[in-house]
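Structure, as structure tokens:
Heads up, one of the protein chains got dropped from this complex, but the rest are sitting where they should.
Entry: subunit A
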Amino acid sequence: MADTLTRTHPLEAWRTAFAALSEELDPGLAIELAPLTTALDLRVDATGVFPFADVLGGPLPTAPNTWTPIRDGRAVWLGPDEWLVTSTTASGPRWEDEVRAVAGPHRGAVVDVSAQRTGVRLRGRDARELLSFGCALDLRPASFPAGSCAQTLLGQSGVLLLADDDGGPALDVVVRASFAGYVAGWLLDAAEELRPLPHNSDQEGDET
């Protein structure tokens, strides 16, 4: 019976509002819902070796505030002994068992947290400025390049920010599902600042 249930994005109700805003502010800013992912929280002693490359399809990042691409997903540094690994294709329970089989002998812990977080993806030249309205981190590309991540506050909500580059700079805002509505509303409200003035519609010079 469970097979007939389909996952719904926690921000599905905001999809049309994001699409309308993106169309209006194109090409300065685009907001879209990040795809649903399977996510595991992996905790293991960082001083040991990392035998996870096979089961994850890539290495765990060891540098703080970075993430690395793995098979169909990401491995995100959350703490000195904690990572968030995501996949758009893996089955949660089976992947959890597979990773736990590797982490267990190293006294690691693996928990399926797929339902915990959801996210939106920001593109465009104004994406970093939009976040800077409510986030104290220096998000300029020089200090927050692609491959960076940070757990911080956006407005009143804790978020995980991920800088990516998929044919252009992109920022993923990953947020706990119960705070997602707040963050979505905050983003739409903050984007009001980016609307061009009626008499000042310069649309030239976009090379994002």
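In the analysis below, a contact is a pair of C-beta atoms (placed from the backbone, for glycine too) under 8 Å apart; a residue touches a chain by one contact, two chains touch by 3 or more; residues count from 1.
Convention: contacts and distances are computed from a predicted model.
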>> Suppose you had to identify the omitted chain by its UniProt name; would it be "ABC transporter permease", "Protein-arginine kinase", "Protein-export membrane protein SecF" or "Sarcosine oxidase subunit delta"?
In response: "Sarcosine oxidase subunit delta"
>> For the chain left out of this view, which of A:A13, A:A63, A:A101 or A:A115 touches it?
In response: A:A63
> Where the complex has a chain not shown, which of A:G79, A:G104, A:P141 or A:G185 is the residue touching it?
Replying inline: A:G79
> Which listed residue (A:P35, A:P93 or A:G158) would be found touching the missing chain in the intact complex?
Replying inline: A:G158
>> Need a quick check: the contact residues on subunit A for the chain that isn't drawn.
In response: 45-47, 63-66, 78-82, 136-138, 143, 148, 150-153, 158
